[in-house]
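Have a look at the structure below before the remarks.
As you look at this complex, bear in mind that one protein chain is not there, while each of the others sits in place.
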Amino acid sequence: MQDNNNRWILAAQCPSRLGTVDVVTRFLKEQRCYITEQHSFDDRLNGGFFIRTEFRPEADGFDADAFEAGFAERAAEFAMRFELTPPGRRMPVVIMVSKADHCLNDLLYRYRVGQLPIDIRAIVSNHPDLAPLAEWHDLPYHHFPITPETKLEQEAQVARVIEETGAELVILARYMQVLSSGMCERLSGRAINIHHSLLPGFKGAKPYHQAYDKGVKLVGATAHYINDDLDEGPIITQGVEPVGHTDYPEDLVAKGRDIECLTLARAVALHVERRVFLHARRTVVFDR
Amino acid sequence: MQDNNNRWILAAQCPSRLGTVDVVTRFLKEQRCYITEQHSFDDRLNGGFFIRTEFRPEADGFDADAFEAGFAERAAEFAMRFELTPPGRRMPVVIMVSKADHCLNDLLYRYRVGQLPIDIRAIVSNHPDLAPLAEWHDLPYHHFPITPETKLEQEAQVARVIEETGAELVILARYMQVLSSGMCERLSGRAINIHHSLLPGFKGAKPYHQAYDKGVKLVGATAHYINDDLDEGPIITQGVEPVGHTDYPEDLVAKGRDIECLTLARAVALHVERRVFLHARRTVVFDR
Amino acid sequence: MQDNNNRWILAAQCPSRLGTVDVVTRFLKEQRCYITEQHSFDDRLNGGFFIRTEFRPEADGFDADAFEAGFAERAAEFAMRFELTPPGRRMPVVIMVSKADHCLNDLLYRYRVGQLPIDIRAIVSNHPDLAPLAEWHDLPYHHFPITPETKLEQEAQVARVIEETGAELVILARYMQVLSSGMCERLSGRAINIHHSLLPGFKGAKPYHQAYDKGVKLVGATAHYINDDLDEGPIITQGVEPVGHTDYPEDLVAKGRDIECLTLARAVALHVERRVFLHARRTVVFDR
Partner (left out) sequence: MQDNNNRWILAAQCPSRLGTVDVVTRFLKEQRCYITEQHSFDDRLNGGFFIRTEFRPEADGFDADAFEAGFAERAAEFAMRFELTPPGRRMPVVIMVSKADHCLNDLLYRYRVGQLPIDIRAIVSNHPDLAPLAEWHDLPYHHFPITPETKLEQEAQVARVIEETGAELVILARYMQVLSSGMCERLSGRAINIHHSLLPGFKGAKPYHQAYDKGVKLVGATAHYINDDLDEGPIITQGVEPVGHTDYPEDLVAKGRDIECLTLARAVALHVERRVFLHARRTVVFDR
């Protein structure tokens, strides 16, 4: 949140090397950009440097294209990848759902009141059930049914929506289908899933029933980037909730809804505010 | 703790059947015992009835033996097992440790200030390191070294201490040896272990290193009764702590210490206050 | 939640006296009602006995009226007030709001999916803003504007809606008007308010701005019964959220929304499931 009117974000990562912070901060000063918040981290064990800077141009007429072109020259020397995000930018997203509506409902509320800087371009589902919810929010809803035989075909339909809408992020808000390897690869680093357990515990189907059988005293949810290895993608954030002997499996399902919503919304916020960096099988998260 | 001066505890369990609560509460009334707190639960899925009652005898000269004998007759009809605990009773315990001292230090502090109603009869270790800590608290310390060859022999030494001290509970406060099947069976339902992960995630050795490798955003600890299946015994309670990308494995180890101490101490308190009921592979916990 | 199909609730309170539990449990057994969950508590400092029982009639043709009449006779001896709640009963409620919609939206979602056993009879507001939300959920929305001069008049309108709809509970879901003494008295014990601070800290207006000025590191929300003393009514439950130096007042407002929703929804669930007992200026809450 904060004063978004003139808050730019520069997020960058590169191999570790002397001068990585300096190349960013010196350029910003030269461009008369005032840094309001900055985090940097160097991963001593896995290698890799990560930086996120919020800044406010002090001079009038800040030229983003010129900034990017100028910084690209400096960054090249460090093999630094970077992304500049203008104030108030809303990231285009597509949301995928099945029948459960709690995460979708929660995302739509945050979207509607402007709490999440996203621009929902479409909602895609393998079921027709949540169309009315999309309709009330005036959002396009695509019902693409799926069977084992038509999986790749259906995924091609989904991919087309993602491409045509220019979505930069796909949110799997309790989409209950396993994506194919090809789809996972295509969406690598830009698809966030919510799994209803504290991974790596209770992977796969019916995690609350698994949790009940095991008799755990905490249940939780994990938001992670998808990859080809089911429920094994890099974790962004996790939430947790105490449970007890009076909670039967259906109670765990009910209790878990809140923590799923909060965890997914939090992960999406972290991602769209450029606070998350993917690095091998892990994430660096510059949380507030 | 509350007013322990005259607070008796009656804990019981039996198969589900009409009248299970009544048989307890009617007897208490007949004995002129005033119930100050009561919980009961019937497990619809796994079967089984559980009840815990705190009461205060209203008449002078409460006779515990007569009470037990009288109630045993009534309970028999329901195949009800029960336990009566007098006010201020301190359960005799043996604590087992290896080299890490944080859980032991924490238990000894709570013991010393009277926060845990336990009577520590002995501390047993496969290493000599923590003897000075025991000594400062005036507690007997037994150093029984162990090798793969002498495991059963060493366990026999431990068993002898448990037996001779009359310990009713064994607390494995970061004891880093896997107990044999025989020992597990012998201690069934009366040995609590602290495992430094959110089970079922990260069983076995070096769970914090496993957690680091996986990149989780929450670590935790699990207090459970031991059984023959390593790190699979019935869970009593679990604690959790957020972590991030700046936490290297050694940081997780350091951060985890607090939550291990709190989780183990909490499990011991629940057990000695007769709040925990074992039922198949799960627990019923009447928490405050 | 649980198996609601045949779960009755008996909640009762009375002055402390030997036999208070027995009078309940014995009657239930006589009526062939199986107790699935029970909590009782005797308040040693403030006096007072409280009991909540969930039970399942074992015989066919359970007659609630006969049960109530029969139990009333027994209860009279103990000056015991009680309430019997049939399975699946949805408590009639009226929700009061102003302009902020997050708590209302959250309650409506839980209502729609059946997560809260309430029957929303009307939504009342001093502003027209939230009418569309009510409309989408097919709920009557009453816009009763208020000025300092028309306060009592407006409250009479509100009171009429409450009465005509048979509402047993009024939920103040961020209703930003102070109720008059008369209205507070009329709604005593049946109106729950959500205040956006950890009471007793930051009473009154703009608590998040007060929290920012004070530089606290935790903000929270408090759900309480209203009484004549502003923000001083008996507390049902409280929620909390960490904050930091990067959180400006508007960030606290945004961050606080989630915890307000969760805390209010939790308080309403506790109330309608008959888990809350009012006793002087405090509550006894038999949480799950």
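Note that the chains are named A, B and C in the order they appear, and that numbering of residues resets to 1 at the start of each chain.
Operating definition for what follows: a contact is a pair of C-beta atoms (placed from the backbone, for glycine too) under 8 Å apart; a residue touches a chain by one contact, two chains touch by 3 or more.
Everything numeric in this text was worked out from a predicted model, so none of it was measured.
Note on the chain not shown: across the whole complex it touches A, B, C.
When the missing chain is restored to the complex, the residue among B:E68, B:D101 or B:E168 that touches it is B:D101. Only one residue in the set C:G19, C:P234 or C:G256 touches the chain that does not appear here, and it is C:P234. Take subunit A: the residues that touch the chain left off the picture are 2-3, 16, 18-22, 25-26, 28-29, 32, 34-42, 44, 58.
For subunit B, the residues touching the absent chain in the complete assembly are 1-3, 37, 101-102, 105, 109, 113, 115, 136, 244, 246-248, 250-251, 254, 257-258, 262, 288.
For subunit C, the list of residues touching the undisplayed chain reads 41, 43-45, 198-202, 214-218, 220, 234-238, 240, 244-246, 248, 281-285, 287.
By definition in this document, only the chains that are shown with their structure count from here on.
With centres defined as mean CA coordinates, subunit C is found 36 Å away from subunit A.
Rounded to whole angstrom, the centroid-to-centroid distance between subunit A and subunit B, based on C-alpha atoms, equals 41 Å. Touching two or more other chains at once are residues 244, 246, 248 of subunit A.
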